[in-house]
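Here is chain A:
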Amino acid sequence: MKKITSLLTGVAFAGIAFANAAYATTLEEVQSRGELRCGVDGGVAGFSAPNDAGKMVGIDASVCDAVAAAVFGDASKVTYIPLTAAERFTALTAGEIDMVSRNTTHTLTRDATLGVNFTYYNFIDGQGFMVAKDAGLSSVKDLDGASICVQTGTTTELNMADYFRNGGMDFTPVGYSTSVQTREGLEGGACDALTSDASQLAAIRSETADPNAWTMLPEIISKEPLGPVVRQGDDQWMDIVAWTLYALINAEELGITSANVDAMKADSPNPSVGRIVGSEGETGANLGLSQDWAYNAIKQVGNYGEIYERTVEPLGIPRAGSVNDLWTRGGILYAPPVR
Partner candidate 1 sequence: MADSTLKLKKLPDREPPENTIGWIAWIRDNLFSSATNTLTTLIFVYLFYLYIPPFIEWAIINANISGTDRSVCDTNKSGACWTFIKIRLEQLLFGLYFASNPEQTWRPIVAFSVFGMLIIPLVIDKTPHKKWLLIALLTLYPLLFICVVYGGVFGIPVSDTGQWGGLLLTFALSFVGIIVALPLGILLALGRRSEMPIVKMMSVTYIEFWRGTPLITILFMASVMLPLFFPSGVDFDKVVRAMIGITLFQSAYTAEAVRGGLQAIDKGQNEAAMALGMGYWRRTILIVLPQALKISIPSIVNTFIALFKDTSLVSIIGLLDLLKMAQNSSRSLDWNGYDIEGYLFAGFVFWIFCYGMSSYSQKLERKLDTDRRAE
Partner candidate 2 sequence: MTSTAASKKPMMTDSPPIITINKLNKWYGKFHVLKDIDLNVNKTEKIVICGPSGSGKSTLIRCINRLEVHQEGSIIVDGTELTDDVKQINEIRSDVGMVFQHFNLFPHLTVLENCTLAPIWVRKKSKIEADELGMELLNKVRIPDQAHKYPGQLSGGQQQRVAIARALCMQPRVMLFDEPTSALDPEMIKEVLETMIELADSGMTMLVVTHEMGFANKVADRVIFMDEGQIVEQNDPKNFFNNPKSERTKLFLSQILNH
């Protein structure tokens, strides 16, 4: 009933200034509410999409789960709020949600002008092109003059414009507001190619009527570091989200998995491991969380590698040797030490 009451008062006294938010920090607010409100896309396979049971799953959703586990010790205390690309930042800055984990690219403009902060990256992507196999195209260079389906309002649209402009090539954008529509456009013949982040292309291809009819061109034309976003001005909360993500990556690096985390906690000679699973140091207290914050996240959600394997791997995007692998294995995922 709280919401209905607040609606009524809100409508009735729309103009009358309220006292400012009752809670000083996001953490306190989240804790007193008893759940984490996490903005997701809700429609991208592998990132966040409802499964058969109606639960949101994917690498983005898992970050929400991990933060909830870190804060409450219970990964299920999350409400996923599906957001369009246009709303994600306003919803966040208005306090409607506590964090955004919605395949959002980190850019200077967004960081500097929208009142939001980017933490770290849970998936490092790059923009590619998908075309029909029998079209006889082997490179993006062959696309001069082509019609290209794209989701509007995304960085994808901008990268494509830059790329073609640089190469002195021409193209006709065919813009749709959702990625599903871009797929329908491509399948229906509204365009010759579809451009999106490589991970999305894989997801889209898996949803086409005949996935074998489509192929990805070799070029990756942009950097798309995707990661969770928080409101500006609450450093503690930013730290919590960032370090939860770091903890998952460090856990993989140190070989801590959801299966062996209990054993590691009980008995691990490695102090780095100890600090993560909470048997050593004051890591939780420094963040304003309980001592076993990272333990809970790893135990309930798994380390980064496990999450990846569970969510993105099935799309047909292998990890080994890609940018999304750990720095120790040739990738660029590099988390600062928990100490």
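Please note the rule applied: a residue touches a chain if its C-beta (ideal position, glycine included) is under 8 Å from a C-beta of that chain, and two chains touch if they have at least 3 such contacts; residues count from 1.
The set was built so that all candidates are chains of the complex that A comes from, given by their letters.
Note that the structure is predicted; figures quoted are calculated from it, not measured.
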Task = Using the touch rule from the top, find which candidate among 1 or 2 meets chain A in this complex.
result = 1
Complex contacts: residues of chain A adjacent to candidate 1 = 1, 3-4, 6-7, 10-11, 14, 17-22, 43, 50, 53-54, 79, 81-84, 86-87, 90-91, 93-96, 177, 180, 183-184, 206-209
